[in-house]
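Note that this complex is displayed minus one protein chain, with the remaining chains in position.
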Amino acid sequence: MQFVGLQNYITALDDPWFWKSLYNTLWLAIVSGVPQHILAIPTAYILVATLRPMLRHIISATLFIPFITSTVAVSMIFYSIYSANTGILNQILVGLAQVPIIGWLFSWAPDAMPIQWLTRSDLLKPAISAVVIWKYTGFNILVYSAGFMTVPNQLYDAAKVDGCNRFQLFWHIALPMIRPFIFFALTLTIIGNLQLFEEPFILTTGDSGGIAQSGLTTTYYLYLVGWEWLEMGSASAISWILFLLIALATAIHFFFNGKQGMEGHR
Amino acid sequence: MQNVKRSAHTPKTQTLARLAKLNFLAFGIVITIFPFVWVALMGTHTRSEIFSSPPPFYIGDNFIDNYYKLLEIMPFWLVLWNSLFISVMGTIGAVFFCSLCAYGFFAFEFRGKNIIFTLMIASMMVPPALLLIPFFLTVQFLGILDTHFALWFPAIANAFGIFLVRQYMVTAISKDLLDAAKVDGASHLRIFLVIVLPLIKPVLATLGIVMFIGLWNNFLSPLIVLSSPDKFVLTLALRSVQSLGDSPWGAVMLGTFLSMLPLLIAFLFFSKQIMAGLTAGAVKG
Partner (left out) sequence: MASLQLSNLSKSFNQTKVLEGLNLMVPEGEFIALIGPSGCGKSTLLRIIAGLDEPTSGDVLLDGQWVNELSPRERKVAMVFQSYALYPHMTVFENIGFNLKISKIPRQEIRQRVTQTAAILDLEELLERKPSQLSGGQRQRVAMGRAIVRNPNLFLFDEPLSNLDAKLRVQMRDEIKKLHKAIKTTSIYVTHDQVEAMTLADRIVILNDGVIQQIGTPQQLYNTPVNPFVAGFIGSPSMNFLNGKWEDDHKTAIILKDGTKLPAPVPKSNTHFDASTQNDILIGMRPEHLHLRPAMSEDIQVKGVLDHIEPTGAQNYLKVRVDGQIITATDLQQSQLQSQQPIELAIAHKNLHFFANTAHE
């Protein structure tokens, strides 16, 4: 081993693929992260507020299944679903165009065929995001359900007496009360999403980050540099930069949401 | 009394709202379940059936052929055994080691205890991707590249596990109980085995579940550690057949489905424990 100063860092920062991977990572982190929570919070609220415990458990357990299955297996399935020529997704889109009433919504689909979900640089990232959202929303639903269950019923009663309607109950009572849970779930999402690897790796068959590197995340690139091209030095530099990125994102999150999030109401 | 305003929540709008909610949930469930149903179905079809139009939404009759094709493209049962071996060894090891270590943090007072405990918790914050290179270099240095040992042994010392078990001990076991056992003449080993272990069974189950699922689904560490195909684990073997030319999709999907089946079946019976386990950190905040 030889000491090379900051050479590895300079190499990494000079590398257009590296910058591309950072951009992809941030893009995926946001687009695959935000919808998880936008979907999970209302779902959890509906589950807790309107369903009996037994039914609630069955539904949340069902929605949780993707979380316990291997990302590799799941990505393999989606790899087949996204298949351009005869994948089930394209077939369903074509099929929907023929359904009465809602058919006009999908009238564009037959002309667009075959949609190259995984081999078009503008569609690859959304395709990856969909898998990530699909896999992790169930987990967030569970966290938020636990959060909503900590809200005492008397609080809802008091708010009803004060004249809140259902939406106001959700917005003014339930949502502020689960702030610590939102904070926690967001922290996990940020840290997790900035390290995405398996979904893009499998969906691009591990081939240099997919078409025009549009699926190349930083962890993915780290793997390529370290284990395909066998340049551990550069890989180390990348992993430190990635660490800084994660630390920075977490710090920003803590700065803006931390105070309210950590205080909690319990 | 005649001119009472009707509230906005007439029975009709209420039913509509309920219907909308149920539809929303049903839609979510369909989207969630569909890929699993689809992979199961594909495992029973030939390649040409899978890629036919309209797609085959029924159970096909090519299951047996797919199975033999699967055995042709990968040593499925050997690979399954490898996954099982690594997951079981890592799980048992972690459950035992973490509870021992947690007992140390719980029952003993020693200089620097708080510092060590804080450092350990801090180590949980380090992103796994960052640990990839040190992990690889250590494994390389120890000369255990391409062994299963390199995959299950490091998993045993687990900061999350120690933390989880210790927190549980704090709530489940009073200091009086330890003292009572000491007065009764029990040694520390005996207290741990006879008093503490039976009382922390729930958290051991939780930890075991978390460990097993994590090890079973692990991909990145096997990817960088294992190189011989006969040592591959399920995730690795599956990905290795993904890019075969002229992929036998029926067989690949069958393999994918079978690889998920153990956890799916376990989830069917232990959904409550598994869900509690995997959100343990979150829910207790």
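Order as written gives the chain letters A and B; numbering starts at 1 within each chain.
Everything that follows uses one rule, which is that contacts are C-beta pairs under 8 Å (C-beta built on N, C-alpha and C of every residue); 3 or more make two chains touch, one makes a residue touch a chain.
All of these numbers come straight from a predicted model, not from anything done at the bench.
All shown chains touched by the missing chain in the whole complex, by label: B. Checked against the full complex, the candidates B:Arg18, B:Lys113, B:Lys182 or B:Lys272 give a single residue touching the omitted chain, namely B:Lys182.
One of B:Arg18, B:Lys113, B:Arg190 or B:Lys272 touches the chain omitted from the figure, and that residue is B:Arg190. Taking the whole complex into account, chain B touches the unshown chain at residues 174, 176-177, 179-186, 190, 195, 198-199.
The criterion applied here is as follows: only the chains that are shown with their structure count from here on.
Mean C-alpha positions place chain A and chain B at a centre distance of 18 Å. Contact residues of chain A toward chain B in the complex are 39, 43, 46-47, 50, 57, 59-74, 76-81, 83, 85-86, 88, 91, 95, 134, 138-139, 142-143, 146, 165-166, 180-181, 184-185, 188, 191, 194-195, 197-198, 202, 205-207, 218-219, 222-223, 226-227, 232, 235-236, 239-240, 242-243, 246, 264.
Of all residues in chain B, those touching chain A in their complex are 8-9, 18, 21, 24-25, 28-29, 31-33, 35-36, 38-39, 42, 50-55, 126-130, 132-133, 136-137, 213, 216-217, 219-220, 223-224, 234-235, 238-239, 242-243, 249, 252-253, 256, 259-260, 263-264, 267, 271-272, 274-275, 278-279, 282-283, 285.
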